[in-house]
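With one protein chain held back, the other chains of the complex are shown just where they sit.
Order as written gives the chain letters A, B and C; numbering starts at 1 within each chain.
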Amino acid sequence: MIIILKENANTRQVENLTNWLKQRGFDLHMSVGSTQSLIGLIGDTSKLDIDLLTSLDVVDTVRRIQEPYKSANRKFHPADTVIDVAGKAKIGGGNFMMIAGPCSVETHDQIISVAQSVKASGAHVLRGGAFKPRTSPYSFQGLHGKGIDLLEEAREASGLPIITEIMDINHLPLFENVDIIQVGARNMQNFELLKELGQTKKPILLKRGLANTIEELLMSAEYIMAGGNENVSLCERAIRTVETAPRNTLDLSAIPVLHKHTHLPVVIDPSHATGINELVAPMALAAVAAGADGLIIEVHNDPPHALCDGKQSLTPEQFDDLAKKIRAILPYGFRKEEWA
Amino acid sequence: MIIILKENANTRQVENLTNWLKQRGFDLHMSVGSTQSLIGLIGDTSKLDIDLLTSLDVVDTVRRIQEPYKSANRKFHPADTVIDVAGKAKIGGGNFMMIAGPCSVETHDQIISVAQSVKASGAHVLRGGAFKPRTSPYSFQGLHGKGIDLLEEAREASGLPIITEIMDINHLPLFENVDIIQVGARNMQNFELLKELGQTKKPILLKRGLANTIEELLMSAEYIMAGGNENVSLCERAIRTVETAPRNTLDLSAIPVLHKHTHLPVVIDPSHATGINELVAPMALAAVAAGADGLIIEVHNDPPHALCDGKQSLTPEQFDDLAKKIRAILPYGFRKEEWA
Amino acid sequence: MIIILKENANTRQVENLTNWLKQRGFDLHMSVGSTQSLIGLIGDTSKLDIDLLTSLDVVDTVRRIQEPYKSANRKFHPADTVIDVAGKAKIGGGNFMMIAGPCSVETHDQIISVAQSVKASGAHVLRGGAFKPRTSPYSFQGLHGKGIDLLEEAREASGLPIITEIMDINHLPLFENVDIIQVGARNMQNFELLKELGQTKKPILLKRGLANTIEELLMSAEYIMAGGNENVSLCERAIRTVETAPRNTLDLSAIPVLHKHTHLPVVIDPSHATGINELVAPMALAAVAAGADGLIIEVHNDPPHALCDGKQSLTPEQFDDLAKKIRAILPYGFRKEEWA
Partner (left out) sequence: MIIILKENANTRQVENLTNWLKQRGFDLHMSVGSTQSLIGLIGDTSKLDIDLLTSLDVVDTVRRIQEPYKSANRKFHPADTVIDVAGKAKIGGGNFMMIAGPCSVETHDQIISVAQSVKASGAHVLRGGAFKPRTSPYSFQGLHGKGIDLLEEAREASGLPIITEIMDINHLPLFENVDIIQVGARNMQNFELLKELGQTKKPILLKRGLANTIEELLMSAEYIMAGGNENVSLCERAIRTVETAPRNTLDLSAIPVLHKHTHLPVVIDPSHATGINELVAPMALAAVAAGADGLIIEVHNDPPHALCDGKQSLTPEQFDDLAKKIRAILPYGFRKEEWA
C-alpha cells in the first residue's frame, strides 16, 4: 500500500500517522519529494481500513498494491477450490458443472418433467426459483416454501441435487435440505445475509451485482468465507452498460480475471445475462471456451396450450442439443494451467 | 400498453392471448399490418406482468405507455406528499428539510457535539450511522444498538429528530424510537426488507441504488407503499458511470424527473455522491436550485489530535457557512408549480 | 413505427401530422384510446427522421419496430457478405480471417520480422499502426506516411495484405495501396470520414466506439454503405463500463446480435479490449466459440534489450500457440446457420 501525502502536509500529523502505522506492525518506506512525499507500507494491509486512511487530513490518496481480499485470494491459496455438492456433483479444479432448470418452480409436473429431461441431457444440478426477486410488487413472487418442497420432490425423482435462491435470512430454515444456496445479483452486497451464510457449510453460488466490479464480488465472497464457509462459487450474469440489445452485457473476461485472482470456481449464466433464447447457445459455448467451471441455464418444458414460453428459456430439445455442443467444445477451451 | 406481435404469429395463439387479456378486463385495439400487427391495451396495466407477456411465443416486444407504478404516481395523486417527522419537521409540498450529522456514530461526546452544532446552524434532522454497509468484512461496521442509543441521547440533548440506516429486517425492533428509517443504496432492491417496512408507519428515506434507474427507484417505493406506508422520501446519491473524479456521478436531473412522475419528496445526498469535501457545497446549492425538497449532508466535529477527518464530511463551521448559502438561494430555486 | 400521441392532443395538429405522413406514402392505422391514441405506420420508415417526429407538439413518443438501417440489414440481404481482400484473403460466409501484427509500425526490421512470423503461424492479414490516436498530445503519434511505406515493404516480404488505421480524410491518398482501411473507435461517428470512405471501394474495418450501441455501429456502417461501398466489416473492441480490471468490457454477445441483424462480417479485437496479455488467448477462443468471422490480435517481436514489451501484445511464440488453439476450436464454434 502506498500513502501519498498532501503537498506541505503538517509534519506533526505525518508523525502521528507513521507512529500509528508502526504500532500496527507495518514496515514503512518514506520517499520524500520536493513537493510531495509517499509512504510505502509493507505488511498485511488487507485488514486496514482504506477509507479511514484516505480521510486523514495529511493524506492525498491511498493506492493498494495488494488485493483487499485474503481468503478468496489465489496468492495465499494457489490450488483451485473443488466444491462437492451432496456427494453427487463437483465443481472446480477441472470439474465442469452444468446446472439447468426453469426460472420459477410452477407445478409438480413441470419441475419433475424438466428435472428428468435435463438429467437425461447431462445436467448435474437442477435449478428452480422458489423466491423470485421482482422489480414490481405486482409481479409473481414465486411459490416460496411450497416451491422448495417441489424441488425436493424433483430431486428424489431425478437424483439431481438442487439449487435455489435465498432472499432473506429468515428463510434460511426452509433451505436446510437445499444443496446449493444461490445469492442473487440484487443481494450481492446484502452483507447481513452474507455473514449468516458464512455460518453454514452449504455450497453457495454468489451472483455478481448489476453494477459491481469483480473486486467487489470477491469482497462479498470474502464476507462468506470470513465466517468459515469456503464453499463459494462465483457467478457472472452480466452487468448494466449502454448496450441494450441483449438485456445486459455478459462480461466473459471475468472468467480469466477471476481465475487469475481467486481459486474459487466461476459459473456463467447466459440465460439471465442475455434474456434472449437465441443468444444462450453462442454465449454458453463462449463461456466454456474462455475456461468457465460451470454454466447455469434456464430450461422450460413446453406443454401444449401453455401461455408462457420463457423467451430466455431453452426448450428441453434445445438444451439437449446445446449440452452436446458443450461436451464437444469442452476439451478445446482455454486452460488456465497453461499460463506461465 | 402496446403488444407488438411477431411477424406471421400463429393465429390460434394470438386468439388465446386476446381472450386472456379480455378476461382480465382490458379493451383491445388491433392494428393489423401487412407483416406485423399490434395490440393496443386500454385499462390499468400496472398490475400486469410484463415479463410474462414478453415471454409469449407470439409476442415480439411489449411497450408500456403508462408507468408501472401506481401509489407513487403523480397522475393518480397530483398533490405533493408532505411527510411529518415526529411533529418536529416536515418535508415536501414546499417544506425544505436539512438533514446533517456524522457518517458514523462514534462516541457520546461526538454525536452530542455535532447534534448541537448542526441544530444551531439550522438543520432539522440529525443523521448518524449505527449499522454501516462496508465493502470489506474487515472494515468498521458501526456500533449497532449502542449507536442507536447514542443517537437517542443526542436527540434528547438537541431536540432534533433522528435518521439512521437499517440493513436487516431482524434489526427492526431496535429502530422503534428512530424517527426516519433509511434504506441504503445496496438494499434498494432488498424486496423482503421493503415489504416489512411497508408494514410500519415510519417515515422512510429510500436511496437509489448505484446502477438503478429512476423507474426502478419508484418501483421500490411502490413495494413500501403497497404495504400501506406512504411516508416515503426518495434520495438521489449518485450512480456509477465512466467518470471517477468524484466518487460517483450525481444525477441532479433526477430531481425534476421525479417531481414530474411522483408526488413523493426528493432528497439529495451530495456527501456520499461526490466523496469529496470541496464538491459538497456546489452540489448542495445546485440541488436546491433544481428544486430538491431536502438535503442530507455529512458533518463531523474535529477534535484536536483526531486521526479521522472525514474527507467528504464538512466541519461544523463549513456546514454553518453552507447552511446560510442554502437559505439564501432557496427562494431562487426552480419551482415545479410553474410548469404549465 | 408506432407514434404515441399525447393525451388530449390537438385534433387539428394530429390531422396535419396524418396528412403529412400519408403524403409520404405511409399506410396509417389509428388506435384511439380513452386517454391516449396511437398511429401505426406501415411502409419503409428507415429514411424517416425520428427526431423530427419526436419533436412534434402532439407526439409523446415514437417507437421503431423496424431497424433504422437498410443496406446493412439482414432482412433485406439474407446472405452473408463475403469480403475479398486483394485476392489473397476472405472474410465472411464461413471464411475465418486472422489479422495480426504490432500496435505501431516502428522500424523496417521490426515489421518485416513480425510479418514473417505471423504469416508462418497462419495469419492472413498484417496489421500495424502508422497514425496512432493518443489521448495525450505528448505521446508517440506514429510514423505516418513512413509507417505505411514500411507496411508495404512488409507486404512484399511476407505476401500478407495489410490493414492500418485512418484518422483524417486528408490522409486518404496515402492509403491508396493499403488493402483494408481501419476506422478506429474514436472515429466511429466521424461522419464526414465515413461518407468519404463510402466513395472508395476499399474493404473497411469499422470499430465500435467506447460508448456506442450495436445499433449505432450499424448506422455508421450504413453511412459507408449509403455511399456505395459495401465492403464493411464490423469490429467489437470492448465498451466502457464500471469494470476496470480489464481495460474495457469485451461485449461478445455483440457477435450473435450482429449476426442476427446484419449480413456483414464480425471481427473481435481481444488485444485492445482487454489491454492485458494474459486475457488475449481466453477471449480469442471465446470469440471463435461465439461464431466470430475474424480476429485482430497484437503481436510484437521481442528483440533483446528492448524497453517496450507491449503488455497487451503477444510474443510471436504466444501467437503461434494461440493460432493452433484457434484452428482446433474453430469447428466447434457456434454456427448461426443452425438458428431456426
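Definition applied: a contact is a pair of C-beta atoms (placed from the backbone, for glycine too) under 8 Å apart; a residue touches a chain by one contact, two chains touch by 3 or more.
Being a predicted model, the structure only gives us computed values, none of them experimental.
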- prompt: Which one, C:Arg63, C:His108, C:Arg240 or C:Lys260, makes contact with the chain that was left out?
  reply: C:Arg240
Field: Touch with the omitted chain, as defined above, among C:Thr164, C:Asn187, C:Ser253 or C:Asn301
entry: C:Asn187
Message: So one chain is hidden, and I want to know which residue out of B:Ala115, B:Ile214 or B:Ile297 touches that hidden chain in the complete assembly.
response: B:Ile214
- line: Residues of subunit C touching the missing chain are 16-17, 20, 46-49, 51-52, 54-57, 68-69, 133-140, 167-170, 186-187, 189-193, 195, 209-211, 216, 219, 222-223, 226, 239-240, 305, 307-312
- prompt: Taking the full complex into account, what residues of subunit B touch the chain not shown?
  reply: 211-215, 239-246, 249-257, 260, 273-274, 278-279, 281-283, 285-291, 325, 328-329, 332-334, 339
Field: In subunit A, positions touching the absent partner
entry: 2, 4, 27, 29, 31-34, 36, 38, 40, 42, 60, 63, 65, 211, 240-242
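The working rule: only the chains that are shown with their structure count from here on.
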Task: Could you give the separation in Å between the centres of subunit A and subunit C, each centre being the mean of its C-alpha atoms?
output: 31
Message: Can you compute the centre-to-centre distance for subunit A and subunit B, using the mean CA position of each chain? Integer Å is fine.
response: 27
Statement: Rounded to the nearest Å, the gap between Cα centres of subunit B and subunit C is 40
- prompt: Listing for subunit B: what residues touch at least two other chains?
  reply: 211, 240
